[in-house]
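For chain A:
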Amino acid sequence: MASGFSAYLRRDLLLAYRRRGDAASPLIFFIMVSTLIPLGITPESARLAEIAPGIIWVMALLATLLSIDAIFANDYQDGSLEQLLISPHLLAMPVLGKTAAHWMVTGLPLTLASPLLGVMLSLPAQGYVPMVASLALGTGCLSLIGSVGAALTVSLRKGGLLLSLLVMPLYMPVIIFGSATVQSAIDGFAWSGPLAILGAMLAASIALCPLAAAGALRITSVN
Partner candidate 1 sequence: MNWLSNLSPSWQWFHRLGSPRWFYQTTGRWLPWLSLLAFTLLSAGLVWGLAFAPQDAKQGNSFRIIYLHVPASFLALAGYYIMAIAGAVGLIWKMKLSYMLMKSAAPIGAALTFLALFTGAVWGKPTWGTYWVWDARVTSMLILLFLYLGVLALQYAFHSNDAGNKASAILALVGTVNIPIIYKSVDWWYTLHQPATIKFTSAPSMHPDMFQPLLVMILGFYCFYTVALFLFTRAEILCRERKSVWVKELAMAREQS
Partner candidate 2 sequence: MTFQFESLQQLLTMDGHGFYVWTAVLVSMAVMLWLIVSPLLDSRRALKDVARDIARTANSKEET
């Protein structure tokens, strides 16, 4: 069972390494769009600091959305998804492996790059640790929930935009608790509460989302 997980994790990481350009674009998007915020709103650091937690979280969400449809689309096009469907593994394990690989090439880099954005948007000092912690857990949720949407829309020609419509309402609790973690740290409150809820959401997503995505793949990739 676990072999399906690690085999597909390794395979997708290798594929991502070969297509480094594709893998880097969400990260570049994340940084570039954040440059638009001071240009569009204000360069004043006091006002930027107020909105920084929310902005960074919204950007992380959009960057994940941008890349999530690729999680199954390439495999669908080259036919390897069909092989996956007839393989003896429990389908949820390979799906979890692929989702983990997606997180490692998008969510993890975003998390690691977020302090840089924090500096650019003059995030207060006490916000950095909670931001990195909440992004690490939260982007995992984003990848997992997104995998269900990606599986539902994999066979549709214009699935990308539809995918974001389907998935965005499901993302809202994550973004609420994600930015609440950072905000309560900045305001000087305990931030372990919202972070713990994010952790619970991640645990629930790990348990449920691969099953839902596997079920969706069986239905949608048939035709």
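How these were chosen: all candidates are chains of the complex that A comes from, given by their letters.
One rule holds in what follows: a residue touches a chain if its C-beta (ideal position, glycine included) is under 8 Å from a C-beta of that chain, and two chains touch if they have at least 3 such contacts; residues count from 1.
Because the structure is a prediction, the values reported are computed rather than measured.
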Candidate from 1 or 2 that touches chain A, complex-wide: 1
Candidate 1-facing residues of chain A, complex: 148, 152-153, 155-156, 158-159, 162, 165-166, 168-170, 172-173, 176, 204, 208, 212, 215-216, 219-220, 222-223
